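Omission of a single protein chain aside, the complex is shown with its protein chains in their original locations.
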Amino acid sequence: MINGMWKVAPTSVARGAARRRTEAELQRGRGNFAWCRVKWNLGCILLAVVVFAGGAAAQTVTLNGAGATFPFPLYSKWSQVYAEEKGVQINYQSIGSGGGIRQFIARTVDFGASDGPMTDEQIAQAGGRVLHIPMVAGAVVPVYNLPGVGQGLNFTPDVLADIFLGRITKWNDPRLSRLNPKANLPGTDIVVVHRSDGSGTTAIWVNYLSKVSPMWKARVGEGTSVNWPTGLGGRGNEGVAGLVRQTPNTLGYVELAYALTNKMTFGSVRNKAGQFVRPTLSSTTKAMDGALRSIPDDYRIFFTNPDGKDAYPVAGFTWILINAEQADAIKGKALVEFLWWAIHDGQKYAPTLLYAPLPKSLVTRVERTLKSVTSRGQAILQ
Amino acid sequence: MAVNVVGAARSSVRATGDRVFQLLLASMAAGIPLIMGLMLVALVAAARPAIERFGVGFLSGSTWDPVAGEFGVLPFIYGTLVSSALALLISVPLGIGTAVFLSELAPGWLRSPVRFLVELLAAIPSVVYGLWGIFVLVPWVRTVLTPALKGTLGFLPLFTGPPLGIGMLTAGLILSVMVVPFIVAVSTEVMRAVPRSQREAALALGATTWETTRKAVIPYARSGIVGAIFLALARALGETMAVTMVIGNVPQIKASLLAPAYTVSAVIANEFAEATQDLYVAALVYAGLALFLVTVIVNILARVLVFRVARGPGLIRE
Partner (left out) sequence: MSFVSFLCTVAVLAPLFLILAFLARTGLGALNWDFFTKIPGAAGEAGGGMANAIAGTVVLIGLAGLLGVPLGVLGGLYMAEYPNARLTTLARFTADVMNGVPSIVMGLFAYVLVVLPLRHFSALSGGVALGVMLVPTVMRTTEEIVRLVPQSFREASLALGIPQWKTILRVVVPTAAAGIVTGIMVGMARIAGETAPLLFTAFGNRFWNWNIMQPIAALPLQIFSYAISPFDDWHRQAWAGALVLVAIVLLVNIAARAAAARQVKLR
C-alpha cells in the first residue's frame, strides 16, 4: 500500500482497474483472447512506426545545425524559404554560439553557427580545416525597460562598462543623467540582464567592453561566456529580450533585430569618432565598411570600436561553421549549395530583418572559400 | 514403468520451461539495478576530468568562470538548497494540514475527489508550471508580494534589493506547489496506516478528534511523515524546468530572497548543450553526479522512514 504512493498518481488508479478486472475475470474465467489481440495489434503499430521511420530517412535531405541565437530570425526565415524552394530541410536550433561551437566540435550537427569566432584551440580540437563562412553582420544594442523613458538614451563606452561592472547602480547616476539631460531618469536600481548561456552576442559585447575599458579587460575578459560581476541571466537573445521586456528598470544587450521586432527601447552608443550613433542597418554597414580592408582570410574579426564617423561601434559577423572536408558527400553538397544560396539569394531577406548584407567584394571572396570545400578530396562545387 | 518415464520427462520439460521463463523475467527485473549502475558508471566516466582536476573542492568552490576554466558549484548548491528549503517551509505545514483533513476529518464522499485533485497537481508537467510562473506568478510577486514584504519585513536582509519578481522566492513558491502533492499523498497514506486501536484508545479517554489526531495519530505516523518530507525534498532538489524559468540564473550567494539565484539542475539545463571545453562539460556532469547522489541518498532515507511506519502497525495489530 505504502509503496504505491511513491508514484502518487498511477498506482491507486491502476490498482482499482486491476481489482475490477480481477473480479470480472473471476466470473468469466478467462478473457485473455481479446487482450492478446490488443497486444498483437499494438506490436504491429510499433513495428510499422519503426519501419516507416527507417524508410522515410532516404527521401529528404535534412541538415542539422545549431548555435547562435543572434541570426535565428534570419535563419528560420531562410529555413522556411529554402525548404519550399529546394526541398532541403535546414533544421536550425538556436542554442547559443557556445553550443554551436561545442556541438560542431563534437560533430553532433552538420554545421555550427556562431558570432564569436572559434579559438585556435577549438579549431585544433575540431580537427581538419574549419571554415568560418560569414552570413551577415549585425549590431548588438543596449536595450532597456524604463517606465516613462523613451527611445534613444545615450551611453558612452565607459558608462556601459561601469554599469556592467556593477560600479554604476542607479538609473539617475550623475554620469548617466549628464549624458541624458532631457530624460526623466528614475532613482531605481539598474537591473543588468546578460546571457546565461554561451553566446556570440556576449562575445561581441564583451570584446567591445574589453576594448574600451581596461578594468573590464582585467577583471572579466572576453569569451562566449564570462563570469559576470552583476545581473540576471537569460537564455539566448530571446531570453534576454524576454526578461528585459517583462522586468522594469532592466538594461541588457541583444541583437538589433530582436530589439526592433519586439519594439523595445534601446540606446545610442558613442563611437570612436565621438559621435552618439543609433544602431541601424546603415550604421551597422558602416561599421563593417570601416573594417572591410582588414578582414582576414579566415573572416575571424569583430567590428567593435571601428573607425568611421557614422559607424555604430558594437557589431560583428555571424558565421556558419563547416569542415573544409565533408565526410558525407550528399550532405556536404546540400550544405555547400545552401551556403551558396545564402550568400546570394538569401541576402535579400537580411535587410528586412535588420541584418547588414555582405558587400559585393566580400561575397566574391566567400565564393572562393566555398569552392574550396571538398568531399573525399574532390571539390564539391565545380 | 513407461508411464513413469513419460511423467518424469514431462515434469523435467516443465521445470525447464519454468526455469527459462523465470530467467527471462529475472533478467528484466535485473534491468533496473543494471541501468542504475550503468548510470553511475557513465556519469563518473564523463565527469572524470573535473573530478581529477577539482576533487571535493568542487563542491565548496564559489567561482563559476568558464572563461578561466575555474569551476566551483557552491552558488548552485546554495540555490538548490535554499529554494528547496523555502519550498518545504511552505509546503510542509500546508501538506500536513491537508493530510490531516483527508485522513481524519473529511467526510467519505469528499476524500476521493480531493485526493484525486491533489494527484492532478502532481501530474501537471513542469514546463507548464514554468510557463505559469513566468507570466502569472512572476508579475504577481513583483507587483504585489515584494512590495508587501518590503513594507512589513523590509528591515530584514532577507527582503532587500529591487523588486524583480524573478528570484529565489518565486522559485521556492513554485516548487512548493509542485512538491506538496507528494507530502499530502504519502502523509495521508501513513496516517491511514495508523491502527484504529490507537485512535479508539484516545477517543475512549475522552479526547476530541483534534486531540486524537495530534496526540495519537501524528506521533505514531511521525517517521512516515518525515519520510514524505524527504521525498518532497528529493523532488525539489532535482526539479529543473520550472525553476530555470523563474529563478534568474545568476550564480551568486545573496542573503536576500528577492535576489536571483541559480540551481544545480538549472545550470545543467542551460549550459550543457553549449559548454565549450571538455573540462566545462565534465564540470557540468560532475554537478549532475553530485545531484544524482544527493537525491538517491534522500530517497533512500525517505523510503526507510516510510517503510518503518508501514511495517509498524502490522506488527502491533497481530
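Letters are used for the chains, namely A and B, taken in the order the chains are written, and counting of residues starts over at 1 for each.
Rule of thumb we're sticking to: a residue touches a chain if its C-beta (ideal position, glycine included) is under 8 Å from a C-beta of that chain, and two chains touch if they have at least 3 such contacts.
These numbers were taken from a predicted model, which means no experiment stands behind them.
*Asks:* Need the list of shown chains touched by the one chain that isn't shown.
*Replies:* Within the full complex, the chain left out of view touches A, B.
*Asks:* Specify the residue from the set B:A123, B:L205 or B:A255 that touches the hidden chain.
*Replies:* B:A123
*Asks:* Quick one: say which of B:I51, B:V82 or B:L102 touches the chain that got left out.
*Replies:* Reading the full complex, the residue touching the unseen chain is B:L102.
*Asks:* Name every residue on chain A in touch with the hidden partner chain.
*Replies:* Those residues of chain A that touch the unshown chain are 3-4, 6-7, 9-26, 30-32, 35, 46, 49-50, 52-54, 56-57, 62, 64, 66, 72-73, 76-77, 79-80, 83, 89, 91-93, 106-109, 234-236, 238-239, 241-242, 245, 258, 261-262, 264.
*Asks:* Since one chain has been left out of the picture, which residues of chain B touch it in the full complex?
*Replies:* 14, 17-18, 20-22, 24-26, 28-33, 35-36, 38-39, 42-43, 45-46, 93-98, 100-102, 105-106, 111-112, 114, 116-121, 123-132, 134-136, 177, 180-181, 184, 209-210, 231, 234-235, 237-241, 245, 265, 268-269, 272-273, 285, 288, 291-292, 295-296, 298-300, 302-303
To be clear about the criterion, only the chains that are shown with their structure count from here on.
*Asks:* Please compute the C-alpha centroid of chain A, do the same for chain B, then give the distance between them in whole Å.
*Replies:* 33
*Asks:* Can you check the complex and tell me which residues of chain A touch chain B?
*Replies:* 1-6, 8-9, 12, 66, 95-103, 105, 122, 188-189, 191, 196-198, 221-228, 231-235, 243, 246-247, 249
*Asks:* Tell me, which parts of chain B touch chain A in their complex?
*Replies:* Residues of chain B touching chain A: 63-68, 115, 119-120, 122-123, 134, 138-139, 142, 161-162, 164-166, 181-182, 185-186, 189-190, 193, 224, 231, 244, 248-250, 260, 262, 270-271, 273-276, 281, 303, 306-307, 309-310.
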